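A protein chain is absent from this complex, but the other protein chains hold their places.
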């Protein structure tokens, strides 16, 4: 019998952090060895604070079960025997901390965009300024893109898992079965019209996230320039001018729906599309293929599933894919736990149903 | 000095009907000659009912200003000297009533889909069963598609104005400047991803419009088969396989946003796009061209404007258009009043600002 | 080691039914013995249907895990060895079925209002027409009001648990510590201003639950006449003219917040109020006393907690209590599972965190 790993979360104060805390606290394999919550320095201000103060919904009847957020110190890792860290911090901070964590022998699941991109031209959008560019490049190379449905084996033995972006997850999972088989006529372009709930915009109050601006509204943003585009290019093997990705801000708290338009190289039947996806996602417990019943946000929200469905035009070539997921779960914290499950050889969906 | 026309609305009980009532009641040219509200028989049940009973927001402090909805009888038209009718009734009923109204010398602005489509193959989706197909065909031919920005002159002298569909208005206005100049590379297809508020789904309570299903949700529907598609084909002059239109149900009460993806035949600059639209909509007071500041639903809602903006990719060929309007105003009742203004030679925006 | 009970749910198609299904499917004590879902006849139409067809969010990646809703037949109970039934059917049907179920030796947790009220004058509002009034009266007497915080011991040995109403739970839990100690000056009246999300209005599409009527709105209803009032009178021991309960329909999917106004017999301090509630709810894992930090709907929603807080006026006598809960969980399905836990001697919060 093995003991449970000692997990820790750095940056538990945000929306994804709250979901991560919730999932880890109830994960059956971590029973008896609860995760340690470490604050980014600015959050904790040097003192422990009750977890329930930041996330009252996580309180139990005794006032948060005594769980606290502890200010981050490097010494904590050794003192508490931490062997697995979830990093839910800004990109830049992850570029700085992940190398050091790996050097200390800790496995890292990083929720930021810091380590997701292989190619310099895609990563350029983040404008990283690494203190030791060589070391960063070497770690970059080692990082595994944490999408279990595409990289299951590599994740199992990874030291650094780069948890995918929420939009990227919804779009890559919808397209991968077709790009892998080379069935898309890429000369016509793939249009990805995506819509996300407000939690995707983060916890800081801004004009954009003000209720008066977000409610009863819809707006497009970051047109031709969203940072998740690079992940799609690399994971799907398409060129920058072959895919258009337009995100919109939806007046819902959580959830993403993407509507994807493409043309197939040759006409096919709905049955063959169906068979292609069923076969591709056989053995992937966290994808629900809904066939010609198109998914809706409300069915995937608060689950770790990515739901995917389709409609094929009469010509058998023009295809619409619709995918849905919860941006804080399959699009962030849930996928991170799915990756942890792979790291430890547990069933992929453990603690996620 | 001319006297005001005597207007009447048949089918004032729905959402578009309420807006129509409000606009007509405050229209400066109709001051002193208020519109008559006529109920579809099933609504009124034979008796007059206070308008404020159906639409409490329209009540004044004396309880609806004494305005009532009167059961429809053909005799009312003569008795009250009605010369202009707004038909806000189901398609089938309009196919039956409009010919008779025209025969009685009344001008008709029809808000249904009954008379919008010229070509049989596009109209087939409605499955009309005309009692006198020949007469219907002749009236069909006479009907003018009520989009002032495209058919201003024809509307002025029309007897029957077919008020456009809400989605069709948003998409046709966004695309017309480019299709008129033949600048779109139609072989790549035009993708119209549209999102509409719940009022577009009508007033009858259904599973789809239940708060629990619509709120915190987004869903696509009528994929490859929405009835407004025919209007786009006819007005834009494109073929059925050259345009894809996908509507989605948004968790907002009102408003439409469409995101349109297309490729231009030749590379161009943002300045030329800007100039093309400015020139096309010069003289169209109800279109607001927002240039590269993309429109949002909240800015056009409760106005009669259609807002249109754009983003052009670096390659100068891939173009995204975003258009917004209020589905009950520019997408229905407001555009109907705009058409009435043209019928009577008044300024197009009269009573709409 | 004991085997798990065989549970069944009748009426799994509604909102509370979906939550009940979800909770029971993941209840650790029922692992290996999943609940049986039985449809009300009209729902199932005689044939088994996949659970995921009615509640797509409950589907697993194989399409609902093969779970089905089976048409209800009395024979199923014996065939499948059902020993515990959750009844989520209309009041009248429960009046008819519960006696027969008890006669067959099945324990019943009833989610309707059928068995909650002891006194004829309170029950009158339901207008029950029992076929055998004598038998009904005897069963009525035996039924235990299923609020663990007040009747924990009686529930453990009950055959028929009458699961409380959602509003009643929020208000009774907020007031019980004070009424039990006789501290309220009842001559001044207790005002309970309650606000509930739309799921409380049920799944049938109605004008009231239409998105256009519920969204961006607030309305009071059932003023001086809501059916849950009787439960408050009986459980709190107050007279009908001593308490006013006004429900409002909130534009949120789930959640109840009640604001309660009362006057204490004698002036006291915040510390004493605090001590009174802490002591009363010591040992009640599903109540979170938040003291002077007032609860909000979003913190209790999707939990089985009832959160309660307070504010005391400077005079030490005028007291405001605020309580929050999720109407589908602590207000229905969650409390039902809590009662099941008591029936079987398991920890009260098992499967509810």
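Going in written order, the chains are labelled A, B and C, and every chain counts its residues from 1.
The rule we apply is simple: a residue touches a chain if its C-beta (ideal position, glycine included) is under 8 Å from a C-beta of that chain, and two chains touch if they have at least 3 such contacts.
Note that the coordinates shown come from a computational prediction; the quantities given were computed from them, not determined experimentally.
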Option touching the unshown chain, where C:201, C:236, C:294 or C:308 are the choices: C:294
Listed residues A:210, A:278 or A:293, member touching the removed chain: A:210
Touching the absent chain when the full complex is considered, from B:303, B:323 or B:339: B:303
Touch with the omitted chain, as defined above, among C:24, C:111, C:143 or C:252: C:252
Option touching the unshown chain, where C:53, C:153, C:282 or C:315 are the choices: C:315
Contact set of subunit C toward the excluded chain (per top definition): 188-189, 191, 193, 195, 213, 215-221, 223-224, 241, 244, 246, 248, 250-255, 257, 259, 261, 263, 294, 296-298, 301, 311, 313-315, 318, 320, 322
Interface with the undisplayed chain - residues on subunit B: 26, 56-57, 59-61, 63, 216, 281, 284-290, 296, 298-303, 305, 353
In subunit A, positions touching the absent partner: 15, 198-199, 203, 205-207, 209-212, 214-216, 251, 253
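Everything that follows uses one rule, which is that only the chains that are shown with their structure count from here on.
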Which two chains share the largest set of C-beta contact pairs: A-B
Taking each chain's C-alpha mean as its centre, the one farthest from subunit A: B
Geometric centre distance via CA averages, subunit B-subunit A, whole Å: 41
Subunit A: positions in contact with at least two other chains: 216, 296, 298, 301
